[in-house]
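All protein chains but one are shown in place.
When the chains are written out, they are named A and B in that same order, and each has its own residue count from 1.
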Amino acid sequence: MLSPEDNDVLTRTGAGTPMGELFRRFWQPVLLSQELPERDGPPVRVKVLGEDLIAFRDTEGRVGLLDPVCPHRGANLFFGRNEECGIRCAYHGWKFDVEGRCVDLPTMPPESRFRDKVRAGAYPTREWGDLVWAYLGPDGSEPPLPEIEFAVLPPSHRFVSKKLQQCNWAQACEGAIDTAHFSFLHMPVWSARDGIEAAVSRSSVDEERTRWMRDDPRPQFYVVPHDVGFVAGAARKANGNDLYWRIAQYMLPNHALTPNAFPGENIHCQTWVPITDEQCWVFCASWNPDRSLTDAERTGFRAGRSVHAEVDAHWVPLRNRDNDYLIDRVDQKRRTFTGIQGVSEQDAMIQDSQGLIANRAREHLGPTDIAIIDFRKLILRAARELGAGTEPAAARNAAGYRVRGGSIVADAGLSFAETMVKRFGDSLGRVRV
Amino acid sequence: MLSPEDNDVLTRTGAGTPMGELFRRFWQPVLLSQELPERDGPPVRVKVLGEDLIAFRDTEGRVGLLDPVCPHRGANLFFGRNEECGIRCAYHGWKFDVEGRCVDLPTMPPESRFRDKVRAGAYPTREWGDLVWAYLGPDGSEPPLPEIEFAVLPPSHRFVSKKLQQCNWAQACEGAIDTAHFSFLHMPVWSARDGIEAAVSRSSVDEERTRWMRDDPRPQFYVVPHDVGFVAGAARKANGNDLYWRIAQYMLPNHALTPNAFPGENIHCQTWVPITDEQCWVFCASWNPDRSLTDAERTGFRAGRSVHAEVDAHWVPLRNRDNDYLIDRVDQKRRTFTGIQGVSEQDAMIQDSQGLIANRAREHLGPTDIAIIDFRKLILRAARELGAGTEPAAARNAAGYRVRGGSIVADAGLSFAETMVKRFGDSLGRVRV
Partner (left out) sequence: MLSPEDNDVLTRTGAGTPMGELFRRFWQPVLLSQELPERDGPPVRVKVLGEDLIAFRDTEGRVGLLDPVCPHRGANLFFGRNEECGIRCAYHGWKFDVEGRCVDLPTMPPESRFRDKVRAGAYPTREWGDLVWAYLGPDGSEPPLPEIEFAVLPPSHRFVSKKLQQCNWAQACEGAIDTAHFSFLHMPVWSARDGIEAAVSRSSVDEERTRWMRDDPRPQFYVVPHDVGFVAGAARKANGNDLYWRIAQYMLPNHALTPNAFPGENIHCQTWVPITDEQCWVFCASWNPDRSLTDAERTGFRAGRSVHAEVDAHWVPLRNRDNDYLIDRVDQKRRTFTGIQGVSEQDAMIQDSQGLIANRAREHLGPTDIAIIDFRKLILRAARELGAGTEPAAARNAAGYRVRGGSIVADAGLSFAETMVKRFGDSLGRVRV
C-alpha cells in the first residue's frame, strides 16, 4: 500500500509535479511516425503529460511539435495550413517553423522586426524506431535517445503500434511488471467436474507453459536493479526439478519488456505515456533480434496479438472500458478466466478496473507483489531526487536501455543470476553491442 | 417551503448524512430477484445510496452484495468469476464468499493465515417479495423485513418491476403522497368550446371518477399518523351528498401505496431507492390480496400500466428526461393534460421537472399540500432523532407495514376515521393478520 501523498506523486504527471518533471527528463514517444505520413500533410493534435500540442511534418520531413495557441490572437494552429517549411495560422497568416520560430508575419510591415520577438512554444522531436519522440524538459538539455533494442534494429525486424488505455499510467505499467497475474488473468478455464479442458493453446509447448502457470500461482520473485531500472524474475515449478522462469524488464520511467519470449521468440516492449492522469497511450513494439518479422506475424500484431490491441481508426481498442471489453460471461464460465478476448484487452480491463487512478491506500500486498513495490520505490525516489536537484542518470544512459526479457526453463539449483547468464549471457539481461 | 438546510437533510443520502443514516436503518430493495436469475451467473453492478457495489448469486442460491474493490490490488470484482460459492478476482484469483470472507488466496502459501485478516466489504441481503433487499446499516443490527402486503402474499398474487427515475428520491416520493395532482396531471382534456370530450377512460365508472377529480381540484386532506408512517385521505365532492375518497399510505422511509383501488381492485406500492441523490430506482409492486393476478394484468403491467413504466433492457423508461418523455403537443392540446403517455411517465415528468434536486425554498404551499408537509416533518424528525441517538422504531415494526390504501365513495356525514373503517375495517388501513 501507498500513502495518499505517495500515490499522488506516483500518478500525477502535469507540468510542475514531481513525476511530471521526472518524465520530462526523458524522451517520450508521442506519435507513430505513420501518423504523419507525408511532408506538408495535415497537422495532428497531440496531448501528452496534460499538454495540448500539435504535430506536423514539414517540407523537409522534420516533425514540429508546437503549442497550438497562435501568439497573435490565440487561434488554434491545428486549423492552420502546413506549407513550405512552416504552419501558417488560418486567422491572419502568421507562420511558424518546426522550432517555433516566426518565419512570416504578414500583418506587420516588411521592415518590422517584431517577428523576432514572437515565438510559438515548441518541443524538440526525433524519429526513432518508427516512433516520433519528444523532449518536454528544460531547454537545451536533451539527453540521447534510449537504445531500446527495437529502435536500433532495422525496420524489417520490428512492428510498432499504439493503443489508448483508459486509466492512469502507473497502474498499467505495474500490470506489466507484475507477472504473477498470468496464473489467472490470461488463463483458460478447466474443470474436472464439467469435463471441460479448454484448448486455448495450440501446441503442446504452450499447453505445458499454461499448466505450469496454472499450477503455481505463487511464483518466487527476484528483483535486481540495474542502471536504467531493474530486472524482475519470477520462478514457477515446472517439470521435475526444473523451474519455469518469466523475466520482465522495467526501464525508467515508463517502459517494460514482457517476460514470455523463449530463446528465438519475439520480444515485446510497452511504454505508457500519460495523456492526462486518467488515460494514457501505450506504445507497443515487437521485434526479433535475429531476423525480419514475417508477414504472418505483422498481420497477427495488426489483428491484436500479444501486446497489440485490436483498435479503431483513432487507436481506441475495440474492447474497452466503455463497452465492458465485450465481456462474454458464457465464455468466462466455460473457456477463459475473464471471458474477454485478447491478452492486451484482458490487461487493460483489469488495470482500468482499479479506477481511473488506482487508490493504493487500501491494498494488501504479499510476496508476489515485490516487483511492484520495488517499482514504486525506485521511481518515487527518482522523482524526489530530481526535486532535490539530482538529475536522473538513466535519462543519459542510452545504452543502458539495451536489455532483454524472456523465459527459460532451468534447473532449480541455479541462482537467478546464473539463470540470467544462461538465458541472456548476462546477469542483468544486457545485450552486448 | 423548506429552508436550504432542511432541504439538504431531506435529500442527501450518502453515508454519514442524517438521511443516509436513517435509510441505512431500514432494509432497502436493491434488485429484482430476476436480475440474478441463476446460481453462479454473472455478477451485476448495483449502486444505491451513493455506494458502488456488486451483487451475485452463489452456488447455493444466496445473494452476495459486496464492495467491488478487491482488497489485494483494487481490481474490480465485477469482472471476477462467480464460481463454487464465491467470486474470484480475475487479477490474481483471490476469492470471496457472499459474506465477504476470503475463501481462497492463491498468491499466499497454503499455510498462511493471512486470508483470515482480509475481507471484502459485504452487506446482508434477503429475498422478499421477488426483490433482493439489503441492509446497509451498522453491523449485526439487521431489523426484520417490512411486511408490505405484496411480499407476504403468494407470488401468484403479485407483480414487481423497477424503473429509473432521474431526480432525487424525496420529490418523487412526495408526488405519490400528493393526491391533489390527479385533478390535472393525469386528466383528459375537455373543452365545451371545441366540442371535444376526450374519451380516455373506457367505462362509465372511470368516467365518473374522472369527472369527480376534474370538478374538484381542491380535495379536503386528512393525515393521520401510525406506527410506520401515516395515512392520507383526500375527499372530493362526488354525486349528491357523497364524497369520493382517495386514500394513500406513506411508510418510512421511502414507500407509498397508491390511493386508487376500490374494493376488489389491485393495490400498488412504490419504493424510491436513491442511486445517487440525483437519481433513484423506483421498485413497483402490484397485487391483489384475494386472488392471483391474471395474465392480462401481468401483460398490462409489463407494458407500462399503472405505476409500472415501459422500460428498456436497463430499466430506463422509454419516455424519460432525456427525450422530454416524448411529449406530443398536439395530444396535449386535444386529448390529455400533458401530452405524455402513461401515468408513471406523467409522474416522472413532473417530478423530474422540479430539478435534479428540488429547491423547496421557493415554494408556496396551501391546504392541498398538507400531506407533503407532514411527510417532511415526519422524516426530518426521524433523521434528527437518529442523529441524537434514538433508533427509528418503525424499522423494527415489521407488521406495521401491513396497511392498505384505496378509494371509496361514502356519505359526507362520515368522519375520515369512520370512512376508513367502512373501507378497510380499520381506521388506519391496517390489515388483520
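In this text, a residue touches a chain if its C-beta (ideal position, glycine included) is under 8 Å from a C-beta of that chain, and two chains touch if they have at least 3 such contacts.
Computed from a predicted structure; not experimentally measured.
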Item to check | Which of B:Leu185, B:Leu243 or B:Leu257 contacts the chain that the document leaves out | outcome: B:Leu185
Item to check | Given A:Met1, A:Leu32, A:Ala75 or A:Leu356, the one touching the chain that is not displayed | outcome: A:Ala75
Item to check | Sole residue of A:Ala90, A:Leu365 or A:Ala398 that reaches the chain not shown, by the stated touch rule | outcome: A:Ala90
Next on the checklist: Even though one chain is hidden, which residues of chain B still touch it in the full complex?
Outcome noted: 180-181, 183-185, 189, 217-218, 327, 329, 332-333, 337-338, 340, 346, 349-350, 353-355, 358-360, 362-369
Next on the checklist: Please output the residues of chain A touching the missing chain, sorted low to high.
Outcome noted: 40-42, 69, 71-76, 78-79, 81, 88-93, 106-109, 114, 117-118
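The rule is short, and it goes like this: only the chains that are shown with their structure count from here on.
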Item to check | Centre distance in Å when chain A and chain B are each reduced to the mean of their C-alpha atoms | outcome: 49
